[in-house]
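Note that one protein chain is taken out, while the other chains of the complex remain in position.
All chains are identified by letter, namely A and B, in their written order; residue positions are counted from 1 within each chain.
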Amino acid sequence: MDLSALGICAATSSCIVTQVAAGLISGFLLFLVAAGLTLIFGVLGFVNFMHGSFYMLGAYFAYAAYAATGSYTAAVIAGAAGVGALGAALETSVVRRIYHADVLLQILVCYAFILIFDDLVGIVWGDEFLSMGMPSAFKRAPILLFGGVIPPFYLFLVGIALAIAIGIALLMQKTRYGKIVRALADKPGMVAALGINTQLVYASLFALGAMLAGSAGALAAPVRSMTAGMGFAILIESFIVTVIGGMGSIAGALVAALMIGLVRSFGSIGFPLFTEGLIFVIMIAVLVVRPQGLFGRQVREL
Amino acid sequence: MRGHLQISNLTKSFGGLNAIRDVTMALEPGVRAAVIGPNGAGKTTLFNMITGHLSPTAGSIRLDEGELIGLRPGAIVRRGISRAFQVASLFGTFTVREAMAAAVLSHRQRLFDLIGAFPAPAAFEHARHILSLIGLSDVEKSRCDTLSHGDRKLLDIALALALEPRILLLDEPTAGMGRDESRLMIDRIYRLWEAEGMSLVFIEHDMDIVFGIAEQVFVLRNGALLASGEPAEVRRHPQVIEAYLGSAT
Partner (left out) sequence: MKGTLKEVAVVVTIIAGAVIFSGLVESGSVRDSIIRLCGVGLFALSLNLLVGYTGLLSFGHAMFFGLGAYTFAILLRTTGFGIPLAAACSIALSGAVAAVVGAICVRLTHVYFAFLTLAIQMLFYSLLIACSGLTGGEQGLIGGIPRPKFLGVDLMQPGEYFVFNIAIFVAAAWALWRIVRSPFGAALRMIRDNPQRAVFLGVDVYRTKLAAFVLASAFAAIAGMLTALYVSGAYPNFAFWTMSGEGLFMIMLGGVNGFAGPVVGAGLLLLLDTVVNAYTAHRGLFLGLAILVTSLGLRKGVVDFVRDASDGRFASERTGGRSKERASGAQSGLHEAAIQQSNTEGV
């Protein structure tokens, strides 16, 4: 534990800027993954334990597309669209059959897919750590702000993630699709009675959630190294985010994800060994004091 | 065996909806009381507050001068109030007599016994006594999830009885039953009351039943207490006639 280092950092604007930037990008990436998880849970009532695999596959798809085309744009599109399509396929073939099954079965099926995807990634891309490298467009001098350094890629990431977040918010609040989805979360029977193809909505929503995770993996590819099994850590983190923010709440996911990003970034200076623990302490405190999460709706529990 | 229940100025709101508003009522020990009122009047909500499942927005509920509000459901059970549910609430994988024995052991605070055998003969004996009292002896070896609707309702009541309550709350014991079945049910409940002597509070829609068995009637409408008193009084109450019995009489 080195609180003096934290103190020194807090006293210099350059350190604060650098750490805030680092915290924000991991927070925004985490938000994209968690938003998918919370969306799927909020509407489908299904906790997608294989969500981390979507993140991993997004990264690997992006890696493959980048290697083939050299274009980062193509890589991100490949990651997002590829995982979105995979999500749709999984929903229609398997997941839709277990929405109403008991939790043991749901967990086992997800567990099976995690094992399969991890192994497949190992088969296709090998067991070594891979790294995609920084696209040339972003290979330029970092931006200096109050003495802190911000790589241009960070700005791009935050911008894109923010755009996606706003896009999702608009989709859910302003469009007919969003209305249907929100109605589905509340009264599925009513929506079905209106003659809307609920199966299609479910499938598209699952695909959308998967796509969010895939795009996060793809976007992060230049700054994270990849390995089979990398999805699991992000699964746990995004779960923590949804617990803190409130299951089903996108706004809650945003706040909680940024909070975790910042805690991690500053924690790594002040108490590197305990950062992980601190995040758990926050989560447990939320669970005990406000079980529905910061932004969640009141749930009745015995 | 005392058991004086005093409810004062009880109010419960769900968001904007006042499910119970400013209800004051008293129950003497050993009384047979009915709570009546149209659907959504707040009857079940009232029970939920007495048993500690919901906490009221305002007001007090006292049992022999002891405040119940704020106690957890388990603590209220220990004070001698138990209930049966509008939709019978059982343990699907238990047989009837196992479920009863478990309830008996719970009442005797013996469920933390890790070594003894379940069900122990002593618990069984008491369980069987209640089952015979309520008329379920012939299905005692059936699994709960295979029972008929009427037997489910009976077992739900029997489970509540295993706790030897001073006050027994029955939420629509005859719900979903035909006329004859209802009669039979009420007959059994009456005999239980005779045998055990606890106070009995039941929610009921059938007026014949209510006026046949209750000594005291409480009429709820839109969450408020419209009238209360002896059946004959309530029957003559103009507002009750207008609001609730108008079509029935």
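What we mean here is this: contacts are C-beta pairs under 8 Å (C-beta built on N, C-alpha and C of every residue); 3 or more make two chains touch, one makes a residue touch a chain.
Remember, it's a predicted structure, so these values are computed and weren't measured experimentally.
Asker: Which one, B:Thr93, B:Ser132 or B:Gln239, makes contact with the chain that was left out?
Answerer: Missing-chain contact among the listed residues: B:Thr93.
Asker: Going by the contact rule already stated, which one of B:Phe85, B:Phe202 or B:Phe218 would touch the omitted chain in the full complex?
Answerer: Candidates B:Phe85, B:Phe202 or B:Phe218; residue touching the omitted chain: B:Phe85.
Asker: Need a quick check: the contact residues on chain A for the chain that isn't drawn.
Answerer: Residue positions of chain A that touch the missing chain: 47, 49, 94, 97-98, 101-109, 111-116, 118-120, 122-123, 232-233, 236, 239-240, 243, 273, 276-277, 280, 283-284, 287-288, 291, 300-302.
Asker: Provide the residue numbers of chain B that touch the chain removed from this figure.
Answerer: Listed in rising order, the touching residues are 44-45, 48, 51, 53, 73-74, 77-78, 82-83, 85-87, 89-94, 98, 101-103, 105-107, 110-120, 123, 159-160, 162-163.
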